[in-house]
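Note that one protein chain is taken out, while the other chains of the complex remain in position.
Take a look at subunit A:
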Amino acid sequence: GFLTAEEKGLVNGLWGKVNVDEVGGEALGRLLVVYPWTQRFFESFGDLSSADAIMSNAKVKAHGKKVLNSFSDGLKNIDDLKGAFAKLSELHCDKLHVDPENFRLLGNVLVCVLAHHFGHDFNPQVQAAFQKVVAGVANALAHKYH
């Protein structure tokens, strides 16, 4: 399998405590703050002029919620991420024209947000399991690109 049984336990154990809607908004917001060039996909989102504006932007929160709920659904199919994200991969290539590097950036920002929320519970072993997950999701989303 993609993750060992132990890693699955660590991932699901932590994910069960995550407020997916909130963490989604936080992660997307931080992506736009830390890597401002990612704002290129969100010109219609309104005020992105400062960190505070971005983090409190309603469209950012809504979109972050959408993205992370999709990620969360994908976690239920951890052994077939490519299958789970095939349609979304096509969408991101053909319609959204998003460079897959952005999935890797968002994945790492998500890891930082989880560390921020969970502190000591987000130990090196838990982090390593999540790094595998975010890399797997990023690769799955890039898989149908042509």
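Rule of thumb we're sticking to: a residue touches a chain if its C-beta (ideal position, glycine included) is under 8 Å from a C-beta of that chain, and two chains touch if they have at least 3 such contacts; residues count from 1.
Here is the rule we go by: contacts and distances are computed from a predicted model.
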item: Per UniProt record, name of the chain withheld from view ["TRUB2 synthase", "Phospholipid/glycerol acyltransferase domain-containing protein", "Cdc23 domain-containing protein" or "Hemoglobin subunit alpha"]; value: "Hemoglobin subunit alpha"
item: Sole residue of A:Leu48, A:Val67 or A:Val111 that reaches the chain not shown, by the stated touch rule; value: A:Val111
item: Missing-partner contacts on subunit A, residue numbers; value: 29-30, 33-34, 51, 54-55, 108, 111-113, 115-120, 122, 124-125, 127-128, 131
